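Take this structure first; my questions come after.
Apart from one protein chain that is not included, each protein chain of the complex appears where it belongs.
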Amino acid sequence: MDTEVGTRPDGQEARPTRAGRLRALLSAENVIAVVLFVALFYVPYFLVGFPVYVLPQYMLFGVLALTLCLLWGFGGMVSFGQAAFFAIGAYALGVTLRDVGGPTAPWLGLLLALGLGVVLAAVIGWFLFSADVRDSYFVLVTLALSTITQVLANSESQLTGGFNGMFVERVTLPFGVVDVSLAGDLAAYYVIFAFTLLCYLLFRYIQWSAFGRVLVSIRENEDRSRALGYNTALYKTVAFAVSGGVAAVAGALYATDAGFVSPTLGGVLFSTSVVVWVAIGGRHYFIGALIGGIGISILSQTLNARIPEYWQLLLGLLFVVAVGFFRRGIVGTILELPGRMRSRRG
Amino acid sequence: MDRVLSVLLDVVTSTLVLALVSLGLAVVFGLVRVINMGHGAMLALGAYVAWTCVNRGIPFPVAVLVATVAVGIVGLVFEVLVIRHFYEQPFETLLISWGFYLVVTELIKLVWGTDLRSLPNPLPGTLSVGGAGIGNYVAVISLISAALLTATALVLYRTDLGVKVRAMIQNRDMALMLGVNAPRMYRSVFAVGAALAGLAGALIAPMFSIEPDMGTLWLVRSFFAVIVGGLGAIVGGTLVGSGLIGGATVVFALFSKQVFAQTVVFALAVIALRFRPVGILGRR
Amino acid sequence: MPRPLGGFDRRAFLTASLLGGGAVLAPSLLSGCAPQSADNGGGGGGGQDGPIRVGVISPLSGAWTVYGKAHSAGFQMAVDELNAAGGTLGRQWEVVIADSRTEPQVVTEQANRLIREEQVDFLAGTFSSAERNAAAPVVTQADKLLLYPTFYEGQSQEFYPGVCNPNVFMFGPEPSEQVWPHLEYMIREHGGRFFMVGSDYVWPRETNRLTKQRLEELGGSVVGEVYIPFNTPQYGSLLGDIGRSGADVVFLSLTGSDTVNFRRQFAAAGMKQDFTVWTVDDEEAATSGVGPEATEGDYVSFDYFWSIDTPNNQKFREKVRSAYPDVIMNTVGVAMYNAAHMAARAIEEAGEVSTDGIRSALAGMTFDQAPQGTLTMRAEDHQATLPSYLVRARPGWTSPDDMFEVVNQVESVEPETAQCDDLPLSGA
Partner (left out) sequence: MAELLEVQGLSKSFGGVQANEDVHLSLAEASVRCVVGPNGAGKSTFVSMLSGHTVPDAGSIRFRDRDIAGWPAHKVAKAGMVRKFQRPSFYPDLTVAQNLEIPVLATGRRRGRVGEAVRDVAEQVRLTDALDVRAAHLPHGRTQWLEMGMLVARDAELMLLDEPTAGMTPEETSATSRLIETLVRERGISAIVIEHDMSFVRSLDSEVTVLHLGRVIAEGPMSVIERDEQVRAVYLGQEVT
């Protein structure tokens, strides 16, 4: 068993920590995750109408936040281009449904979304990382990526419907013996719920895997990892490709759920929102990013109607505080609270 | 011939206007290594301050000065309150300055509202340069841009202060030995960068729509201009980068659709970054 | 600062997956406790008593905020008038305003919220065609109506359900109403060589296509056609192209900040003296943004202007001045105002608040109290028949009051028939 290895220090002090304490800390994260997913699971038992309609979209925003969390919180690469992948996935499904059709078109569309997301991210990633383009430079390139995506989506109206957007119907996914139609809100809710859960588990698995640990080491000290024999450019490229692929599939599901895609979905504004969600939720824990994505979307929806000016202002201030002074984000801070309190007592 | 001259003029003015907008960014990035994503909000703030002054009956040139000073002070306050804690973390400063952008843009909306504003052109009329026409005001701000670039170059390469500042870029410890008060120097550089943004915002205000988000127009363009131009090559780099981003768009647009021109130029910028991460004129 | 590296050992991982799996299985075990059925149709509105509820979606923040105020104020004003007169069918009106944030994706979300959560009886608003398209599938699915106020590119089946949709009514002008009636005047006064500059999307392209078609029939020609991506700051090369084109008229369909930036730079380059400018986008709010010196002498065409001197508009102006002194009223605000009043009449005629009732009563309805004159909602394709005005910006204007003078007007323009597969548009 390697449980003793690969554990995390708890708190700032240089003191040895016992495994039991760590386990308590670990389970805090898992408990929150379980509570979140159980709560999401039971939402349709207690609420009808709008919440059931809109929560799946927010869950997909949460998945988008997960993809950025992998890059930023674990790989140390901030991407201001996640929305571009989301939009590319959305258009991929839309175009496939429109131009190919047939019962397998939904799967083809999702596959195309995945493929485009992975390939595009891999190509861009390898192109940049192999020349050691990183940090702020990488941010700028991803910023350009979302700018270009939006401009092209606006302009290539033959393909994308341009500025006026593209309609995407609710698909029916054939699963061998049963067909699952997303036409009903309830079915759409649980399909997207399952996808979100799957993505969360996938990212937690990545975190646990050797790949995830090496990725963190690259964030901490890329030169060291390289000098230990890791092809760090390859690791970063893979992380970027995974993140791009998942973001694109989430985007495709968003398209069919929302029924409509327009170029702003791939733009800088939406991309930067994702950064804000992850920063405020907490970039060092996937659950923080997920809650950030879902929670801030819910708050934006409710508060924007009431106090639009002040809500945006508050969000900006929270972002500054989270990035500069409060790097664990809200969820991260809550997760690390028990450990910190214990170490204070100790 | 006429056409060549007029295209040339377009390239030059486009380049110089972009250089003017990017100079503050270049100074801050080149000297203290902060990618100031809040630059766009500073431009907008400069434009709004100038607009307010002109509407109070203050002559435009004075309004520009007021905007320069006001935004410089805002930059100074931001530096003192936040940025100075993060100089060693380029990543954090980039993100925090993005937060600054979000906050200031919202504040502008609260203070000035969201209506579109405009400033009258202070120098209507045109002049002819060898057959090709150019607006007086465009000519003047192009000249101001050239003058500012020259002045920056002179300060950096011909004065004591410039030597100290450049020493600081090269080696912070050595600069300390030369008696440079680094924190104060950093603070001044950041404030000067902000003031330049305010100046640029006020100067371009008569040619552009004054609105809270006006900075987003320039966001990606000016960053690329600065970064592609080159790390540490503040004046030359900004000029070359602006030429590539601003000028090349003009040239490409001659042969192709505007969308294509803009896309190609961004793609070229990314490729340039890939093969010369320190920028075209940059040095490590 | 602690970072999670191996924050997930195998045992914890398995436990978590099992718990998650358990949660997935749980409901099927809890028989009799199935999720409540969330019907997609939404509730039946406010029913047949209680207030009539209308959802209004306006761009109150984001890039097009400048149009948003008139947009929502127009509707609210009409509703206040209706309520002051005792409501409709004895019921008061209630408006629920939602902010689109100028994001089509937000429109999808808000349209759903208004229908499902706020239980509104129908929707009015959305600003751009993209926003309308975002709301359209929602209203179609819920079988609610959308009353759309903005000038737009006209209807063509390929953009269904955004257009050619029995659930959508168009209260704003399309190109054959907004542009065609004034082409002859422009050709006569300024010449027939047009240089077209538009934002790079459907409305400008479609408007230009139709304008070009008609222009060529009248003997004019297009000497240049350029589309500008959104958020383009500098226009140096384009100004040069226009300068060399030999055009008589620069025909603009730029939008947002781009139209302001272009026109200010166009004026600063001294090109106004050589070319006549005609814009089909810059209503009073956008023209205010461009400013007097860059707009003077330029032409604008719409169905409504603040400065037109009809008796209806004189009354309307008084009401706006007292109720919304800060709002710059424009074509979309007036279309929202008309939409509310016409919907009220339709409800009265139908005797009930229902989608079918309003739809069939609205179709073919004529409204002579519109600020711009008389308006007829064509039954066949749900397109309003409207007056059309061409105005010129006065030199040195100071406010919308003295901004424009009318130079050409047509009392009522019969729009081209929509390019839809199934006409007339009627409920399924």
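The first chain written gets the first letter, and so on, giving A, B and C; residue counts start at 1 in each chain.
In this text, a residue touches a chain if its C-beta (ideal position, glycine included) is under 8 Å from a C-beta of that chain, and two chains touch if they have at least 3 such contacts.
Because the structure is a prediction, the values reported are computed rather than measured.
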Among A:225, A:243, A:256 or A:304, the residue in touch with the chain that has been omitted: A:225
Absent chain, residues of subunit A that touch it: 1-9, 13-17, 210, 213-214, 216-217, 220-221, 223-232
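The rule we apply is simple: only the chains that are shown with their structure count from here on.
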Which of B-C and A-C has more C-beta contact pairs: A-C
For subunit B, residues contacting two or more additional chains: 109, 216, 257, 259, 262
Sequence positions of subunit C contacting 2 or more other chains: 61, 200, 227, 229
Of subunit C, residues touching subunit A in the complex: 1-13, 15-17, 19-20, 23-24, 26-27, 33-40, 42-43, 60-61, 98-99, 101, 103-105, 108-109, 112-113, 116-117, 128-130, 133-134, 136-138, 141, 159, 161-162, 199-203, 205, 227, 229-230
Touch list for subunit B against partner subunit C, complex: 2-3, 6-7, 10-11, 13-14, 17-18, 109, 114-121, 124-126, 133-138, 206-209, 211, 213-214, 216-218, 221, 246, 249-251, 253-254, 257-259, 262
Subunit C residues within the subunit B interface of the complex: 61, 63, 65-66, 200, 226-229, 231-234, 236-240, 243-244, 257, 260-261, 264-265, 267-270, 285-286, 288-294, 328
